[in-house]
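I have a structure here, written as structure tokens, and I will follow up with some questions on it.
Here the complex is missing a single protein chain, while all its other protein chains stay put.
What follows is subunit A.
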Amino acid sequence: MAKLLVVDDEANIRLLYAQELSDEGYQVVTAGSALEAVEKLESESFDLAVIDIKLKNESGLELLQRIVKERHTIPVILCTAFSCYKDDFSAWLADGYVVKSSDLQELKDEISRVLAKRQRGAYV
């Protein structure tokens, strides 16, 4: 069972994502801020992180930079209400980019795609 870290500053979104993604068979851990996410990343291992770009007073892109630098084996999907960050090259560090929608299918598809990509690395 893949373990996901969902980082979003809105409690209801965290609740919704945790519920939906658990139903998909993932083990889901949530964090409400970048700081909390870093703490969880230091104490637990994850297979994938889903990060919102706008986190109250913090930037999801900075958190992304930190994960790439310190734990480059964890793939990251940016999940944001804004599509404009697609053109920001600091967002390109992510493995996936999903524009938030009431239909979570796109996010679910992206998670399974990125996990499959990671899984493929176990080839030899």
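The rule is short, and it goes like this: a contact is a pair of C-beta atoms (placed from the backbone, for glycine too) under 8 Å apart; a residue touches a chain by one contact, two chains touch by 3 or more; residues count from 1.
To be clear about the criterion, contacts and distances are computed from a predicted model.
Engineer: When you check the chain that is not on display against UniProt, which of "Mannose-1-phosphate guanyltransferase", "Ion-translocating oxidoreductase complex subunit D", "Carbohydrate ABC transporter membrane protein 2 (CUT1 family)" or "Putative dihydroxyacetone kinase subunit 2" does it turn out to be?
Structural biologist: "Mannose-1-phosphate guanyltransferase"
Engineer: What subunit A residues would touch the chain not displayed?
Structural biologist: 68-69, 72-73, 78, 86, 89-90, 92-97, 117-118, 120-124
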